[in-house]
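Encoded as structure tokens, here's the structure I'll be asking about.
What you see is the complex with one protein chain gone and the rest in place.
Chains here go by letter, A, B and C, matching the order in which they are written, and residues are numbered from 1 within each.
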């Protein structure tokens, strides 16, 4: 998909006619208001060569609308009811985003009411739409100190028309959908159904992905908290492996399609010998295969530490005839169920090392919930708050079918369909992966692995 | 200073003739080497309007050279002796940078020797130049788990020629200067003296500033660790103030010229009522002055929490006739000594509240050393490592008089003189400060403060 | 004061006639109820020689009543209103104790009502007695995750009769006073006034001292959290001192009369060279004085780290003619105001080292609020909860003028007057201080210090 100025434009419900409530707050004799200049935009590209590819005058270079408060807004705050829903797996910062939305809507825009729908999109069904939480500044005051989401969450989409009905019945004017891949797809469908009915409801997505695999986002919220926590588990298996005869430490981290958490946690922990990510296929056997390298580490220094993204080596599972092979199913969010690469590695490494006389002490950890359920760290707390502010400004200014994102350190508006149009992945030719290789000293490839797909340069 | 393609170009010692030692490591049948394409550059500007101002063809847009490994390098690693020095105040991540440099130089480039000079630039004087530390991978293996710098540090520059003599005498070919404002100035002078003598020594700066006030840097290393730690102290005074009759909590944070730590820590802690930063003057008295607002908070909710950057309100100290006023001195690094705004506020707030019948319980914390001496957090650990990798690649490719920096999420080379040509500050019209105002609900101004200087949009 | 069985007995309001509400909960076919056997007692002494000193039959050995639930209780829970107040300086765990009291009273004993008085004993004055907080399980659900006290606190006692009036007017039957030295004294006076009036109100003290200086208590709640946090600051000054030419790091910790925090934090941090505590006088000058030792450290390893309890060396301040000398005042709690020994050391060490040509880089931290305002750690969370349970059981069983304490790892009832009858101090002849000396390698004495008072073996 080629990106140009046109398909980077976000939809608007209509003309902005109301004065922003900020005007009063900011009118001082010397402070120019903080409003975003309507005309300006943030460049999509960041290198001369990428920019040059478009061969366009700079005014027409592909670019995103800048996020932030507008002098004139679309909705009359006094009449507005806002809705919030959180979808998909947990991620540090969900409560911070909820809190930021509620406080910005209530305290600054003084909207009439904020409703929280429960347990993800399930909360927008006919059955559950009346079971909402009244979200006031008092109610959300301290929620950011805990992980999870006070609204609950669930996987899976729902019928778009039923969801629109729910918004209409509950009088929702602006709807915030905090979610991942599945959530953004659902928000897109919801937006389209609203548009088809000619309704005046704004839908703003707040992209959430602990894997950092959504596009057009410098780094997704919660990612830094998550990889920081993940390093604790790399340290744990490293300590265990180092203290055991022929110790093999394996930690399986999140990352269905993208190895960002595995890569960052490895760089931070600095004790892993081998990192395996979905972007780079690997072979187990053979002189240069993974097993040979594992053996070499155990022989040389007595133990080995492996960091594994859950989506790595999925091709190996198919070949192996696991139950997953014949028609791997999908989960409620539509994600393909992954085979358990960790179990395969445990089994194969144990067999190999035992065969060569190095019967291993295996230390395997899969910390999953313990990583994603923590509270946001200081950085993510700030990020979530600012993202929530941007989301509210966007909605109040009548933007819709849009996500708020951070792009090259600027908050921007991204058309919702773009958020699911591609995937952010670790670039095997980029400097992040290069630093991983320099740190672990592992080879660029293990054995005769199948060819990998090329990915566009990642931004991480 | 107008920036254009020309003054953004970094110097090179000469032509790169040696093969990078990475070539072997990376030559696989399917991985294209990770080398940086020599021609490509990272754009200085990130908005359409800023780009348009230059009215240049995109190929001539102001831009930085991308950092990273080159296929051909300038130095023969087997002949290279590298030097490292850390200057100025402590900052989380110094040991991580040292460790990253040493491991990259020794393990990957296999340079002959790495020397650590001690106690800042003092270590490059005739008196101290022989007291160096031999830096091996073994020596630096675990240093990143502690704060501070194993090399020691000090403030103040030294005679450039004496420093060059030291490099020559110790046989140093590539010199890494990790330092702030003062360190970058010294590195520039050192580079110039080297050039004047026609020597073949590369000087690479690694910019360090806990205040995040160096330009051309998304966020300086250690900054995230520092503001995260700073939030603990905001929480501490908040807890104290809230538990005391008429509690007034003040925490003075670092930030001589820039309020980044104060702003970020405030957003993360989310319990401060008022933030004061150097970029925005304020008045104490008057109906809209700071004291009136403090009183209002104490009356309304029983206590008040103030976050204060050390450089805030310095004009108030001059007016007040403190000893600092008449010829405030400078410290060894050439920084102007700041008056203690914290003490002034304590005194004036106590007097004011007492006068209006609200005799306060004052809780004042100045955590300084306790913030800057901590170890780097997970994010900064990764950042420092990658920055160190970039610095080594730059030096080995013969770049000199250059700093490595992260610009819009890309590692780049910045000519050294530019690093001290301006200051990164919080933009009072930008979205960071806007979010602070939205969070604290404080007014955009306190009283009739003197006009502030305009700053260019900050990148934070 | 000689302790014998008689003066270790706690008062009771009268006979226990009501069935404990636990009876139902615990009546299972095989669990013997957890009730405390009324007859049993916990020994005061723990060594053969101490026991033998009393030369009494074992049934008459000095001992405390065991704490815990009784089969029969004194109050009818359905009629009971309980009151809670927190006094004095902050300490980790205050909110945990409040929460434990409220949940035990409300959920298990099902008392009618729990009132929180605000801002310490001030809240029991005629002026403030009506400004109470209704304490329900819902209200206190998450308060333990924050430091401080939701009730507020203050120093200073109040008129006992006025306080009794408050209890009568608010219908309080059982009153919990969480406080230190001052709080326990006030609770004693309150109890006596209640007794004088023949009222049926139980007063139970929950001893609180971050310094760990209250007697008959293994370790006071919050102490472990506090010294753990204090180690961070020892590390901070150590990092700073080690990275500076002639670095001198000084951290001043809490400890007015007892050096427990200083001693424990030193053992945990393991980087201090010298520890100074109130129990052991020291001299500055002379060949064996502190200054000489400081100099020796700086010469030998380049820096020195000193941990200082705030009450150490107070005699030096008198001699020096500081303002404090002539009639040092007392604070609102009746504590003698301490002179600032930290400032004295900074000054004298700087002068001495400068004089001998080792002009120091001084790094001084006084973290005070930052140590005492934190939330309780896991251990203290458990401890506070169990202490609160014990306090409620004591009150409901009609004990009064009693404190709940942990004695040799058993919860016991201690007559209130005993809590202020002596002080728990570090025994200079005991194994804690011995371990400190073994760790720091400092001499048992610095110079010709004045003779110290003997203390009875501490329990820490």
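Rule of thumb we're sticking to: a contact is a pair of C-beta atoms (placed from the backbone, for glycine too) under 8 Å apart; a residue touches a chain by one contact, two chains touch by 3 or more.
Small disclaimer: the values here were computed from a predicted structure and weren't measured.
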item: Contacting the left-out chain in the complete assembly, out of C:118, C:144 or C:252; value: C:144
item: Omitted-chain contact residue, chosen from A:236, A:292 or A:344; value: A:236
item: Listed residues C:267, C:283, C:317 or C:391, member touching the removed chain; value: C:267
item: Candidates A:3, A:56, A:146 or A:199 - the one touching the absent chain; value: A:146
item: On subunit A, residues whose C-beta touches the chain left out of the figure; value: 90, 119, 122, 146-149, 152-154, 232-233, 235-237, 239-240, 242-245, 363, 365, 367-370, 373-374
item: Subunit C residues that touch the omitted chain in the full complex; value: 25-26, 28-34, 37, 39-43, 45-49, 51-52, 55, 58-59, 61, 63, 66-69, 103-104, 107-108, 144, 218, 224, 227-228, 231, 264-265, 267-268, 270, 377-379, 381-382, 385-386, 389-390, 408-411, 428-435, 437-439, 441, 443-445, 451-452, 459-460
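FYI, only the chains that are shown with their structure count from here on.
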item: Two chains sharing the most C-beta contacts; value: A-B
item: Inter-copy rotation, subunit B to subunit C, in degrees (Cα atoms; steps of 5); value: 180
item: Whole-Å gap separating subunit B and subunit C, where each centre is the average of the chain's CA atoms; value: 42
item: Gap in Å, rounded to a whole number, between the CA centres of subunit C and subunit A; value: 47
item: Interface hub residues of subunit A, defined as touching at least two other chains; value: none
